[in-house]
Every structure is written in C-alpha cells, then in structure tokens.
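Everything on this sheet refers to the single structure shown next.
Heads up, one of the protein chains got dropped from this complex, but the rest are sitting where they should.
By letter and in written order, the chains are A, B and C; residue numbering begins at 1 in each of them.
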Amino acid sequence: MSVMNMVQALNNAFDIKLAEDRSVVMFGEDVGLEGGVFRVTEGLQKKYGVERVFDSPLAESAIVGTGLGMAMAGLRPIVELQFDGFTYPAFNQIISNVSRMNNRTRGMYKAPMVIRFPYGGAINAIEHHSESPESLYAHIPGLKVVVPSTPHDAKGLMISAIETDDPVIFMEPKRIYRAIKQEVSDEKFSIPIGKAKIVQEGTDITLITFGALVRECQKAAEMAKAEGISVEIVDLRTIYPIDRETVGASIRKTGRVLIVAEAPQSFSVGSELVTIANEEAFLSLEAPPRRVMGFDTIVPLAQGEKFYLVTPERILYEMIQLKNY
Amino acid sequence: MSVMNMVQALNNAFDIKLAEDRSVVMFGEDVGLEGGVFRVTEGLQKKYGVERVFDSPLAESAIVGTGLGMAMAGLRPIVELQFDGFTYPAFNQIISNVSRMNNRTRGMYKAPMVIRFPYGGAINAIEHHSESPESLYAHIPGLKVVVPSTPHDAKGLMISAIETDDPVIFMEPKRIYRAIKQEVSDEKFSIPIGKAKIVQEGTDITLITFGALVRECQKAAEMAKAEGISVEIVDLRTIYPIDRETVGASIRKTGRVLIVAEAPQSFSVGSELVTIANEEAFLSLEAPPRRVMGFDTIVPLAQGEKFYLVTPERILYEMIQLKNY
Amino acid sequence: MIFNDFNPAEDKLFRIMDDEGRVINPEYMPEVNPETIRKAYQSMLFARTADLMAVSYQRQGRMFTYPPILGQEAIQAAAGMLIRRDDWLVPAFREMAIMLAKGVSLKEIFLYYLGNEEGSNFKDAHHVLPICVPIGSQYLHATGIAYEVKYNKKDEVVFPFIGDGGTSEGDFSEALNFAAVWQVPVVFTIQNNQYAISVPVQRQTRSINLAVKSVAFGMPGIKVDGNDFFAMYKAYQEAIQWARDGKGPVLIEAYTYRKGAHTTSDDPSKYRTKEEEKLWEAKDPLLRLKKHMELNNISLMEKEENVAQTDLSPAELHSGIITKDDLFAGEDTLIESYKEEVDRQFIAAETFRAYELDDVFKHMYVEMPDELARQKADYEQFLRWKEARR
Partner (left out) sequence: MIFNDFNPAEDKLFRIMDDEGRVINPEYMPEVNPETIRKAYQSMLFARTADLMAVSYQRQGRMFTYPPILGQEAIQAAAGMLIRRDDWLVPAFREMAIMLAKGVSLKEIFLYYLGNEEGSNFKDAHHVLPICVPIGSQYLHATGIAYEVKYNKKDEVVFPFIGDGGTSEGDFSEALNFAAVWQVPVVFTIQNNQYAISVPVQRQTRSINLAVKSVAFGMPGIKVDGNDFFAMYKAYQEAIQWARDGKGPVLIEAYTYRKGAHTTSDDPSKYRTKEEEKLWEAKDPLLRLKKHMELNNISLMEKEENVAQTDLSPAELHSGIITKDDLFAGEDTLIESYKEEVDRQFIAAETFRAYELDDVFKHMYVEMPDELARQKADYEQFLRWKEARR
C-alpha cells in the first residue's frame, strides 16, 4: 500500500503493465520526455525506453489511427490525447475505425487500445480544456467508456482497460488528478469494466454520477443529511456498457433519482439514465427523474465557470425539489 | 404548385436562395459539375456559375472549415458532406469552431452556414453510408439540427436553415429522396426551425419520430387502427432545439409514448425524448416511455439491415406492449 | 536509384515501356523471365475478367455495388507479385487484384459486395486489412502497423493504397509525416486514376504531380507510369528494398486511368469526354503488356518457354514466323476458364449461409456487453410475436 493521488495511481498502472507486457506501448503529444502536460506518464520513458513510451508529432487523428494499426498488428497501445477538447480531430478514426474494426472483420482484427485523456472543468482553463464528451463516445457502438473517481479506481480500471480486447475511451477527471490522496495497493489489481459502485447507501434519493463529481455528490449528501435526506450515491465507473442493474436496483429502492454530471444536459448521459430509470424502475418512481448537469452551452472561460459547474449546493437544491415533488 | 420529390424540393430551395442572395454559395465533393451523387444540386452550377456552385477537393474538415471562413467573411455557404458516415472528418471543425464562433466572439463573428448530408439506412449500402448521427450533433451546443420528412418540409426548412444566422446541420433522409412525391409550392416559403408538427392526431399513444421514419410510423398507425389503437404522430422536424411543448402536450394527452428512430438507442435522441416525457408529462404517464430504435451496433451491411431497420411491424409490436402495460 | 533519376520535383515520369510495348528505357528493365511476364499477364487477365463479371453481376441485380479496377491492373499485378506473405496489404476499396494476389478469395470480395461482413473475414489471406471506405484513414493504420514491424524487428513491409482524391484528406499527410518521423517500412501507393468520382485531379491539387508530396515529409517519391507493368515492377522492387533496408517509407504515384465508372452507380459520361477515354484506351495496361509479349515472342501459355528471350522485331513478327494468334492462341479458352472460376466463386458467395440476427450483434465487442444481449433478446421476443401473429 502507498498513498497515491490519481496521477500516481495511473502512472503505477502503466508501470505494471509496461513491465509485464512488452506489447504495451504509450505515446502522444509530450508523453515521452516530458511525461505529459499533467505528468501522468512521468519517468516511464526513462524506465522503458523511447521505443515504448514516446512523443508523437502533433496530430490526434494520426495518434489514434496509427495506434489502431499497432493494435491490429498485435501491440496494445495506450494513446494520450492532450485534452478533452482535442479528442475531436481523432473522432473519425475513433468512430469509423477503432470502434468497429472487430465488427467489420468479424473478429479477424481486434483493436485492443486505450485512448486516454484528461477531461472536465474547474481548472480555470481557456476554451477546449474543460469539456466532458462522454455522451458522444458512449453513443458510439463498439467502444467502452470508463471514468474513474478515485486513485484506487483509476489504477484498477486502467489495468482492466489495457487488458480488455475492446477499445476503451478512458477519461481522467483532471480536477481531481492531485486533489484526492488514498491508500492504493502497490500490487496489480483490476476493477471490472461495466460495473457501477455504490459509494454510499441511502434510502430517500439516488444520486447517479461519475468521475470528479462523485466527490461533489458526497459533499451534497453530507449537506442533505442535515435536511433529513438519506442519499444513496452510485458511481457509474463505466459509462458504456452502463450498469443497468445496479442503477435500476438503487432507483427501485429509493424511488427518486438525480443524475449529476458536467456535460451539456441535452442528449446526454443524463438522458440515458433517465431512460434507464423508466425502463428499470417505472413503477417505483415517486418523482420524475431529474438531471443536474451543464447547460447546453460551451463551458465558459474561467470567470463564468462558477455558473456552469455543478456544485454541492446545486445538487442539494435539486434533491430538495425531488424530495418535495 | 408542382409535384416534387425531396431532391427536387431541395434543389428548388437552393435555386430560390441562389437567385435572390448572391452571398449564398454551395460546394462539396462532386457538388458542382455532377450535381452531387444524389443529384440534389443538379443544374445549379450551370445556372449560377462555378464560383457559386462548385466541386471541392476531397477533404471534409476543409469543406466545413473553409465554409466557416466564408461565413465569417459574410457569405452564406451551404456545404455538402457526401454521406452521414463521412461527416466525422469534419467533426472537429463543427464542434470546436462552427458551433461556437458566435459564442467565442460574443457575436462579433457569426457562422451562418448549412452543413447538409444524406443520412440513414435502407439503401443496401456498404459501411458508412447508412448512419444516423443526429444524437451526436444535437448534443453539441450552438448547432441547430434539422431533419425534414417530406418534400414540402424539406424546402421550407432548408430555406429557414439558409436564412438563420446560426449554423445548421441539415440531415436529408436519403431513403425517401425520391420515394415521396407531393405538391409543393413553387414560391418561396419557410417552415420555422424548432417547431414540431402533429402529423396525425390520436388519443392512445404518441409516436415521436422524424425524417424517413415518419412514413413508417404512418404505416404502423394504420396497422394499429385495426388493433383499436388510436395513434398520434409527432414529426419533430428539428432535433435541436427540440420542441418540448408540442411533445409534452401530446404525451400529456395520450399518456403513452414511443420514440421511433434509427440510430443506436443508447445516449440518443430517444433518451432525450424519454427525459422530456418525464419532465413534461410525468403525472400523465400510464406506461414507461419506450424507444424503438437501432441496436447499439453499426448498421449492418445490406444482408443484415432487415434486422436493424425499424419496420412498421416492429413499431406496432412496441405499441401493443405499451398499450398492454 | 530510380528515385534519384526520376525526381518528381522535375515532374519526371518513370516509364520502361512505351504505349506500343517497346522497351524505351532498357537500363531500368527489371530482370523478369518470360514465366514471370506470363504470370503477370495472366493475373491481370484474371483480374479483368473478374472485374467485368462483377460489373455484370451488379447489372443483373445480383450484387449491390462494385468499384471497378478496370485499367489499373498493372499496378496491382506488379505489387501483387512482389508482396510477400508476411508483408501487410492495407487497401482502400479499389484493390481487388492485389487482394486476390495476397490470398483473399474472390468469394470473399463478392460476399462483401453482396452485403455481408463475412466478406471482410479473410480465411486464407494473411496480413490483409479489410476494405477501408473512409478515405485516407487506412493510411494511418499502415503507419501504425509499420511501427509494430520496426518495434519487433520484423522483416515486413506495409503496402497501403489510396486514390488521387484521397491525397487531399488530412489523414494522408499525417500518415506520411508519422511514417517519416518514425522511419518505418511503408511503401505508400497512390493510384492516380485521374478522378475522384467526377472531380479530375487538376481540381484536387495544384502540385505538379502527386509523387512530389513526398518532399513535404522527407521521403523518396516517384511518379510511375501505372499502365506500364515493368515500370511498376521496378519501382516496387526498389521501394521495397528501401523499406526493408530500414531506410523508412517511400511514396509511389502510379499514374493511371480509371477506365470504368467510379462504381456501378456512377455514369462517367456526365463528367468526361469520349476523346479522353479513347486516348487512354491506347495505354491500356493489358494491351501494352500483350504488345510487349508479342514483340518479344513471349506466349501467353507455358509451352513457348523455349522460344523466349529472343527479341523479334515487329517486322519479323509480322513476317509470319510466329503470328500474334499463335502466341496468344489460348487466350479465349483461358478467359473461359477464368469466367467459370469467377462464376463458381460468385455462386459460393451467393449461396453463403443466410445472415442471422446473431451476426448483427456477435462481433460488435470482443466481450459482448449485457446491454447488447438485452437488445437482442428484446428483438427475439418481437420475432416470436411476429411468428405467432402469422
């Protein structure tokens, strides 16, 4: 066991996989020598050499497209896209090739690769550095979309992501890269993709969330306690395939559900969860499922972010509305 | 009035706008001399010259990116992307620039452009020629997403799309390009973006749909009549901004809603409509809102399409489930 | 090195044979024996036969669509003869002939155009990627594969293909750039058949030719007469050597002509002239190789092996000693046998097992998510209901 933040936990996961599997390679902009702009890959080039951990030229479509080629040829590439907002030049490779190579060739060629990037707001960044594109990627058949919320989960989920034969979009909540420290096993362990986690049990309201907002939900739940509301928190861990069972069971128990996420709300992960609430728990619903999410706008620049970001207080407000319905 | 199919109605809309507004230009792959692979722009280069209606080199990011430049400089470009599956190389330009130029510059530069493409399955095509990406585009703040279901609507909506100062994703249901003929006014007219249309009134179930599937819903409604089910059909016409009022009112009336669309169901327009049903009509819901949509898979090649496509019979089946809930 | 002698920056075109089949640049003539030439011609003839029949199947309504390779056979025959089993073929969608050469069966190709993904699940071919429809995107896969080749110190070369139109896509440039920076073994081929559907290459780019784009990425490039089998063969030999020697990637522009339609849904008369088509007819790659064989007394069928290597002048040839008809006497019979083979393959594709619901779901993931199983089960319930209603 060591105390790790998420950056360290991820780095540790890479270290373990690089050490045990020579087919694992890592690359992207500034990933090698510098160890990435967030230092998530720091020290790995030195340890494993420039053939295995390296800088690429500045072109996201190429990073993903060549990564796919490597994967088809038998490697297990982990590619980094520098920020959420810079994943889009690679969108065509992801949706048209990465996600479907296995289907296109009926399994003749697989695409075991991890496409990882820091995502989300609250770091006072300029445009394109604060986005939450999970809904886009979750809508694409053939991808698995994973988002950890703690250092422990980051490590365990990353190891699963590297080991699965399906391509994985791995979104790293940058605002908690270093904000949460935790005891994490130094050994190799993995957390299954596709299973949600009950962060805390409760009876009145289910909060469904993931990534950086799990912590905000915990704060909100604490506040809600004072109002006499018992909150259950479900951390999805995986956006696709979504864990319908855990989500459904929790909602059937509480009868009230609030979805907490940062992306624009329309046509989003929030919409899908409302749908699942209906499909899995219609007769238990005591109030219409609600979303507390981003507006249908771009994440504002730093000065405007305070309006956009979902805060514990806003979560509490929504819970009270739900409760009083 | 002339009898027109959708190709002719769209061509007529372009003709009217090209004639009255010199700032309108059209381009894309094979758009000029050939008039597009579906001949939607046929004859327009001859009439308006190669400066106004022209072929571009083969690069979608450039088609959209240069189109945006033109729009910022004062033109009103209408760009064609050849198929739904080839819109993705332009995804970065669309999501990172087109949709946000007005917001980024606080209105200093607008992006009045139409990005149009044929979409959807049922033409026995090879891969990438049968997709329905509306959910991806509808999730992007700053875009309007429009889908006509008839020649008349195609003309009226296209004229609105060209005239609005916001960028519009205009999806043309290719399977009914020539399948529906209709009297369409030769005069200029427009249909407002953002307003749905009640295609037929009914009391038991609301079908919400758009594009090519409106016709399939009409067939299903006909079949349902025999089963004693009275069906209301809402044609969205616009996916974003979605017409919450019309949708909500219809569901409040019938208490049962089925969403009919072709895209993969998860994280989709279907999910958003279920959410709207909850938000707008929770207390009226007599059964959980249902989706009958594509599977979370790629649209299969021609031989497999019969399983994937939503048929009137499947719509009927789902309506019966809803009715019997 | 032909790459030095034919600098694309000076718009030089590498040819060995003229339109009449005469060797005009003997110093570059590759060492090919009559047997090789015969095989080349036969493989081109087979490809042409299959190609024409594919178009006719489509016309008969037995196949959905098909992109003819008519006129581009020499490029693919040359590459097909030099590509090794372990080398990688990364096609776009107009590479039927080299796919066959690399072990893909015609049945599989037909199956694909009959609308079944099993047509991209090559049973016998090794290291062949499926047809890639999103233009340009396959070029990046090739560069990535070549990275693995270098990483694992393998003796393989990667052969991606693209069209002239495809060179405008960003992915084309990115792929060349990454391959050059990484110095990986890729032989990039551009089949410049003068059109991207209706758009002529002159409206696609203003560079003096397509091979010169190699300059932007720091790799050798050459513009080759794509209808000249020998020039293509020689160019591939040197390019492959370069790549296999670890010197990095190479770019070959094969200058050719798409004699057919873009696909069976296209009508070229809308955008090109009969005159232009006629001009290129004279440069037909099969015709040229045939002329060369006749000039050099190389017969179509094997029996002539003893006669070979003797260069006969056209005059001698026409003097009646060996007539054209004698040398190509078996051609019609050969074509007939090819047709039968093609038809057998087509019927095998047509009679392939019926598409099942499971085929829609089974391969979307390696590990199928519950969600997909649920959707499938729902659909099966619908099917049972439907059955019951009958």
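Following the convention adopted for this analysis, a residue touches a chain if its C-beta (ideal position, glycine included) is under 8 Å from a C-beta of that chain, and two chains touch if they have at least 3 such contacts.
In this text, all values refer to a predicted model and were calculated from it rather than measured experimentally.
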{"item": "Touch partners, limited to displayed chains, of the chain removed from view", "value": "A, B, C"}
{"item": "Sole residue of A:128, A:197, A:215 or A:237 that reaches the chain not shown, by the stated touch rule", "value": "A:128"}
{"item": "Selected residue (touches chain absent from view) among C:127, C:141 or C:203", "value": "C:203"}
{"item": "Chain not shown: contacting residue from C:1, C:24 or C:216", "value": "C:216"}
{"item": "Touching residues (missing chain, whole complex) on chain B", "value": "25, 51, 56-57, 59, 61-62, 64-75, 77, 92-93, 96-97, 102-110, 141-142, 144, 164-166, 194, 240-242, 244-245"}
{"item": "Positions on chain A contacted by the hidden chain, ascending", "value": "29-30, 33-34, 37, 55, 57-59, 61-62, 85-86, 88-89, 124-129, 265-266, 295-298, 300-305, 307-308, 313-314, 317, 320"}
{"item": "Where the missing chain touches chain C, by residue", "value": "9, 168-174, 177, 180-181, 183, 203-208, 212-213, 215-219, 248"}
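In this section, only the chains that are shown with their structure count from here on.
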{"item": "Chain centre separation (chain B, chain C; CA means) in Å", "value": "37"}
{"item": "Computed distance of Cα centres, chain C from chain A, in Å", "value": "42"}
{"item": "Interchain centroid distance [CA atoms averaged], chain A/chain B, Å", "value": "30"}
{"item": "Residue numbers of chain A (touch at least two other chains)", "value": "92, 96, 103-104, 141-142, 240, 242"}
{"item": "Multi-partner residues of chain C (each touching 2 or more other chains)", "value": "117, 134, 170-171, 364, 369, 371-372"}
